[in-house]
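Omission of a single protein chain aside, the complex is shown with its protein chains in their original locations.
Every chain is named by a letter (A, B and C) in the order it is written, and numbering of its residues begins at 1.
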Amino acid sequence: MTRTLNVKDAINEALRQEMAADNRVILMGEDIAGGAGRDADYPPAADAWGGPFGVTQGLLPLFGRERVIDTAIAETGFVGAAIGAAIAGLRPVVEIMYVDFIGTSFDQLLNHAAKLRYVYGGKVSVPIVVRTVAGAGFRAAAEHSQTLYSLYTHVPGLKVVAPATAADAKGLLISAIRDPDPVIFIEHKRLYMEDDEVPEEPYAIPFGVARIVRSGRDVTIVGVQKMVHTAVEAATLLSRDGIEAEVIDPRTYSPLDSETILQSVEKTGRLVVVDESHPRCSLATDIAALAADAAFHSLRGPIKMVTGAHAPVPFSPPLEDAYIPDAARIVAAVRDQLDKKAR
Amino acid sequence: MTRTLNVKDAINEALRQEMAADNRVILMGEDIAGGAGRDADYPPAADAWGGPFGVTQGLLPLFGRERVIDTAIAETGFVGAAIGAAIAGLRPVVEIMYVDFIGTSFDQLLNHAAKLRYVYGGKVSVPIVVRTVAGAGFRAAAEHSQTLYSLYTHVPGLKVVAPATAADAKGLLISAIRDPDPVIFIEHKRLYMEDDEVPEEPYAIPFGVARIVRSGRDVTIVGVQKMVHTAVEAATLLSRDGIEAEVIDPRTYSPLDSETILQSVEKTGRLVVVDESHPRCSLATDIAALAADAAFHSLRGPIKMVTGAHAPVPFSPPLEDAYIPDAARIVAAVRDQLDKKAR
Amino acid sequence: MIRSLDNDTLLGLWERMARIRAFETRVGEIAAAKEVAGYLHTYSGQEAVACGVIPLLRDDDWFTSTYRNHGHAIARDIPLDEIAGEIYGKVTGVCGGKGGSMHVADQSRGMIGGMGIVAGGLPIATGAALASKYLGRDSVAVAFFGDGAVHQGAWHEALEFASLFQCPVVFVCENNLYAETTAVDYHLLAGSVSAMTGPYQIPSVQIDGMDVFAVRAATAAAFERARTGNGPSLIEAMTYRYGGQYEGDTQTYKPPTEVAYWRGQDPLLRFRSDTATRLGMATLDAIEQSVQVEVDAAFTAAEAAPWPDISEVTTDVYTPIA
Partner (left out) sequence: MIRSLDNDTLLGLWERMARIRAFETRVGEIAAAKEVAGYLHTYSGQEAVACGVIPLLRDDDWFTSTYRNHGHAIARDIPLDEIAGEIYGKVTGVCGGKGGSMHVADQSRGMIGGMGIVAGGLPIATGAALASKYLGRDSVAVAFFGDGAVHQGAWHEALEFASLFQCPVVFVCENNLYAETTAVDYHLLAGSVSAMTGPYQIPSVQIDGMDVFAVRAATAAAFERARTGNGPSLIEAMTYRYGGQYEGDTQTYKPPTEVAYWRGQDPLLRFRSDTATRLGMATLDAIEQSVQVEVDAAFTAAEAAPWPDISEVTTDVYTPIA
């Protein structure tokens, strides 16, 4: 049975179901329950927050502080501990409160979670999930608005997942928890309240399988997480003028479903990649380069990338709005493609 | 006057000259002199190392421990201190011994060095240089062989410089030290002993100006740092068969001299990017995507990327050799391009 | 302490504390009214710390702050217009609206700036202090941080660096008992922050952070130490955050008895009772009224101020090279 659930609640449900099913699953992070240190003398404190967005709220009463572990503000400590616990048999799901803070634990991900299996010759796995929150549009300024997808995607050994809908969030998180390798699970703060039909029972969406959000024959638009929705908006606008865009949500960036993207480009002959990240060495360039090599002979026009700026995310609302790609910019990029004469 | 100098000595000379010219320039890092803590009771200890590759050797006797500062093993501490010292008027040059260790101080670069100018509305500059050593081929295994160029290049606010020759190393390092913004200066461990003609006097090579290493009309090969030399090797092989490759060394990745690359692609109609890094979200994809957009109409074949694997760098010598792009792989990529019929 | 201060100094302290309280109260109101978007971290309750420390800074000194920085900016006499403008993201903001509430900064006044990363400012303040020492000056640097920051690697590495190179830096912990929703009782294994500096051989003191005079006295001693080449020190000021982690936080984790206790320690109340006879209640009241007028004007101006031009998105990423 499906019901309407938002992304936040879908994630909460995935965690709840997997924790109920598998005792090895534990959560760690800062204020993921909340009120730690007050349980005895002031019980109302418990479960005060469930993280800053309330995503994990309600899990503490169900699973207790043994499994919903509020840590100190020490990301290297608890990410590293998750790695060790995973090697020793647990399935830790840790929360880096904002992806922007990744620098404080990056070594544990880059050199340990990602590499230990390889350097040890394939004898060990590191089944951790790092849940983290990304994205602009929350008026949260430069140090709480980044995406940084590409930093993880660059690193072999990590898997990178970024759902755009509640149904995908649930199914991909369940896969992430069951996955034997380290998964960076990126939640977009501006998508938490977005509703979708979500099945009640647990289900797993495989990694490396893109979702074709909308079919079209004229141009392929690949959207990166929240930009999937912006791409659909643009597609709706374009459709009014008889231009039918195919919108693809890769859903997982590592592994990437190259095949679905390439097939689409082979069909449409045109590619626009939309990524709110900074432009350089980004997912936008990654997907563009993929097509420039493997789908070159199908291309009928330049590959366009619609991205954030090569600048930190500004606080000021009109600046931030200008920073984030919108439907108009996507439409313009598509038009730019179509206007250029085909070769 | 020029003399023959290797990359290591050219870097040493640049540091020496800039330190002599500008009292604000200080060096910090682990064992960058060496023998700290033994000066008094065992003077032979002083200047024991000059870093693991001896790059900074000889600077301690000239400038003393006040300016050649051996730190504890605490990269966040000394990178952060460099940022503060830069804001307060110094020109710190810090050494992250291997680029692989960047995770231990990444937050200070990502959120502080790179962003403070922007978030503070352009009122402050952070003139630090982070010297670091990258690259495979040293049998140093997964945690001492990475390049990670793309992680920095993705981040607005940082400048990223990676010389392939001794003359460039000197001129670019001098520019880096004089630059008002944070510069990541990446040295390739397998290039340290490579000789070149290097002018004696101090000189500055501007950022964002690529070097055309070899002219050619048939294909453009962009080489990333050490791969510049591999590209030249490949070009020599290709030339025997009458294929003339233009080899470009961007020298700085942020800013990138897009113009020189695009002009070349417009001329040759073909592009191969060679980068020993992991392939995803890499400089290879960055440069490929650039051309797939802005030089699309000149392209006569798919853009090829010759890169390291989506795998950590293996230790075992034959595996590591297979990991690193060689001239044969570049030649094959060019041939692959030429064999496909032009459109 | 009080006796050694002249009336002007006392009134200056009062004015700044009152200004912070009035400003932050207004921030709470505009947040509740959703007049401004984004995260707003207020400083009410902690006024004695900023006002005990910052007025002792000289023009050539430096300090770093956190996302909870309005109080520090105000104590440093950054015009309210510029702070309010920044919170609104207007062109009048002290950072032109680019940084917002979390990143108020004015290096011309020695405020390196507000930083969003817990403990991120400590190594930076330490580096500013290193520069002072290197340049043969006797200026100091201060790093403000919270009780939650002490477990970060950056905290540890900064203290180590500061001590190893005897940097003239003063680490000021505003221990307000909570890091977000997490009580110090939970994570502060040593019982106090001041008890954590042994490994670094950094002298430390725990003080009453609701008493501006206690803070001032401890700061004066720490600055003296730093300015005379005797290295870093740490002050742990015990205080309380009246608001939530940010505006909108429901604060269900705070026991009412605790809140009541700390409200009783209110730094403005304490200042009044310490100085009322000498300065006169009427004088203090008049200052409260005048700063309220300033605050009203600042927020009215901020609201009315223009947005930055959209071209600003890509400026200030790099320094223009002449």
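A few remarks follow.
One rule holds for everything that comes next: a residue touches a chain if its C-beta (ideal position, glycine included) is under 8 Å from a C-beta of that chain, and two chains touch if they have at least 3 such contacts.
All values reported here derive from a predicted model rather than from experimental measurement.
Contacts of the undisplayed chain with visible chains (whole complex): A, B, C. Of C:Ala48, C:Leu164, C:Ala298 or C:Val313, it is C:Leu164 that touches the chain left out of the display. The residue from A:Ala81, A:Val99 or A:Ala333 that touches the chain not shown here is A:Ala81. Considering A:Ala20, A:Leu62 or A:Val124, the position touching the chain not shown turns out to be A:Val124 (whole complex). Across C:Gly153, C:Pro168 or C:Pro267, the residue that sits in touch with the chain not pictured is C:Gly153.
Listed for chain A, the residues touching the missing chain in the whole complex are 26, 66, 69, 71-72, 74-90, 92, 104, 107-108, 111-112, 116-125, 156-157, 159, 179-181.
In the full complex, chain B touches the hidden chain at residues 30-31, 34-38, 41-42, 44-45, 48-49, 52, 70, 72-74, 76-77, 100-101, 103-104, 138-144, 309-312, 314-319, 322-323. Residues of chain C in touch with the missing chain: 151-157, 160, 163-164, 186-187, 189-190, 195-196, 198-201.
Note that in this section only the chains that are shown with their structure count from here on.
Chains that touch both chain A and chain B are the following: C. Centroids built from CA atoms put chain B at 30 Å from chain A. Averaged C-alpha coordinates give centres for chain A and chain C that are 35 Å from one another. Between the CA-based centres of chain B and chain C the separation comes to 40 Å, rounded to the whole angstrom. The multi-chain contact residues of chain C, meaning those touching 2 or more other chains, are 93, 96-99, 103, 115-117, 153-154, 316-317. Among all residues of chain B, those that touch two or more other chains are 104, 107-108, 111, 118-119, 156-157.
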